[in-house]
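The complex appears here minus one protein chain, its other protein chains still in place.
When the chains are written out, they are named A and B in that same order, and each has its own residue count from 1.
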Amino acid sequence: MAASIGDRSVVSTTPVLEAREVSVHFGGVRAVEGVTLRLEPGLIHGIIGPNGSGKSTLIGAITRLTPLTRGQLLFDGEPYQGIRPSAMAGLGVARTFQTVRLLPDLNVRDNIQLGADAEASAKTRPRPGWYQRLRPSVSPAVADAIRRTGLEGWEDYYPSELSYGTQRRVEIARAISMNPRLLLLDEPTAGMNQSERAEISRLLRDLRDEGLCQLLVEHDVQMMLDTCDYVFAMNFGELIAEGTPADVVQNPLVQEAYLGRKGRQHA
Amino acid sequence: MIAFYDTNLVLIQATLSGLVLALAIQVPLRMGVFSFAGAGSYGIGAYLSAILVLRQGMPGPVAIAVAVLVAAVIGLLLGLLIFKLNGLYLAMATVAFDLIISVIAINGGDLTGASTGLYGVLTDFTTGQMFALTVLVVGLVALSERGRMRRRVDAVRDDPELAASLGINVRRYRLVAFVVSGALGGLAGGMNVMVRTAIGPLDIGFGLIVLALTMIVVGGSRSWKGAVIGAVIFTWLPDVLAVIGEWQELVYGVIVAVAAVFLPRGLYGVIVDLTKWLGRIRRKRRTGGAEQPVDAPESVEPERVELDNTLSREQGGEVARMAAQSEVS
Partner (left out) sequence: MQDLVNVVTLGSIYLLFALGMSITWGTIDILNFGHGSIFMFSTFSAYLVLAETSLPLLPVVLIGVLVGAAMSLLIQVVAFEQILKRAKDKRTAEMQILIGGIGVAIIPLAIAQHQTKSNPFGLSESSYQVGTWVIGDIRITSIAALTVVVAVLLWAATAIWLKRSRHGLALRAIGVDAETAALMGIDRRRLALVTMAASGGMAGLSGVLFTYSLGAITPESGDTLLVKAFACIILGGVGSMLGVAFGAYFLAAAETVVLTQTSGSWVEAVSFGLIFLVLLLRPAGVFGRKEVRRT
């Protein structure tokens, strides 16, 4: 599998998600301009770019939180730019946010269970009976997500009692417990130490090997090189390069735009 | 027991209708919908059921059922009209709604009895039925504070954008809050007028909003238990405080002010915090003093010197919030 990664000409499957000529303008500001990208099944995709390059706006557009100015969005080849943000979960799209977004009054288990709840209510799957909805129960998906993110023992803690890195792991667990078809992670390892980063990287690659398509916004070049299969580079709201992480890092445009500082450090 | 019941019948009835009224304000509050419309629904329920009994000769329970239904529908219409409003603006719009209801009551001529109101609403509705209905309602509300419902309500209140990403239709929840508030308010008003046999414009004015709010603020805004605590305190306190007699209103005021400023989650919130705290201590003891179950991660909150976008994060959040609300149409 790894051999064909990045060689887009041979990929003929329907992409999980496709954005065609997507533009997002805020008043006169062109936050995203004419971006086209395909997210293929079973790959980890990365978006890099300096601050203000439009990465987060693009994620917002893909998840329907930010209205498109122009362009088309397709999921499994079907246009979806007319749906509500809350219908994204029904398509099988899970996401984390740039900042930690845990509910302060719920413990770790319940915070993660929220993801499994969404999975249970997605239209394609059988709906739980009313008695199941009312019973305080823990789904197998939650137990699984807790195990995979190494959160055993933390279940009864509240977010305010956790370190920042652990809080981020809870968010990833919540997204995983949705049993998604596409996982969008906005700087998942920000605030984590090296060993935690390595663990998350391993987790994401495991999920990839199980066929889960992912899109990462990542600042840390090492993390991106270690984890991603295919990388999009953005600047000034436009896509300036794409390809394997190694290729993109070598791209002069990218080096100039983004890696000028950081690239040399890692070289 | 029987003697207690007989001598305190009026207080028991007031506690029950006060509790349901408090829930009518609390349920939307718990969903992050700052609506006082429940007080207006109380007026609708009280007047409508009284009119149905007096003019149509309907049996009490039937009149209440009709009143609840109508109040719920009006709640829904009001919700469709104003649920896009936020915070203070929503609060004030619903206050205006409540006050309009009382102006209508004053100007209703013979139908509403104008400034004297309606009296002589005699039916076969018993305190027993009132009790049963209240227990049923409290039970339903309690169920919404458990399991999946609880998690979703928390998400809708604390982080609508996150809720949307978890597949929760925030708009629907906010509308449901209006409907439930309308039905509960209507029920409280209907039941109260049946047992008290009278209703007047002064019973449903600004004072009613303050009463419902005080119960929740002092009892606690996040759980039905808080509403129970509040309803009991504010119905029985005057009796208990007979010592201070004529200054009871002032004591009320001080209690409410102190709770509003220093205990934003009310007395029940204090109990919850204590339980959490005890749980933490117990956990610590079990793990032999170690704060954390596995190797303590050394990660720290990253310094966010750089913002990620052309838009500041605040603006980005604003845009996202707008989008989450535009989910709406």
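What we mean here is this: contacts are C-beta pairs under 8 Å (C-beta built on N, C-alpha and C of every residue); 3 or more make two chains touch, one makes a residue touch a chain.
Because the structure is predicted, anything quoted here is derived from the model rather than measured.
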Inset, instruction - Quick one: jot down which shown chains the absent chain touches. - result: B
Legend entry - Of B:47, B:97, B:125 or B:224, the one touching the omitted chain in the full complex: B:97
Inset, instruction - Write down which of B:111, B:149, B:210 or B:237 is the residue touching the left-out chain. - result: B:210
Legend entry - Omitted-chain contact residue, chosen from B:9, B:77, B:250 or B:278: B:250
Legend entry - subunit B, residues in touch with the chain not shown (by the definition above): 34, 81-82, 85-89, 91-93, 95-97, 99-100, 103-104, 106-107, 206, 210, 213-214, 217, 246-247, 249-250, 252-254, 256-257, 259-262, 264
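Just so it is clear, only the chains that are shown with their structure count from here on.
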Inset, instruction - Averaging only over C-alpha atoms, locate the centres of subunit A and subunit B and give their separation in whole Å. - result: 38
Legend entry - Touching residues (chain side subunit A, partner subunit B) in the complex: 26, 29, 31, 51-52, 54-57, 60, 63-67, 84-90, 94-95, 97-99, 101, 103-106, 110, 113-115, 117-118, 121-122, 133-137, 150, 152-154, 156, 158, 161, 163-166, 174, 178, 187, 190-193, 196, 237
Legend entry - Of subunit B, residues touching subunit A in the complex: 143, 146-152, 154-155, 158-159, 161-170, 222, 276, 279-280, 283, 292-294, 296-302, 306-311, 313, 316, 319-320, 323-324, 326-327
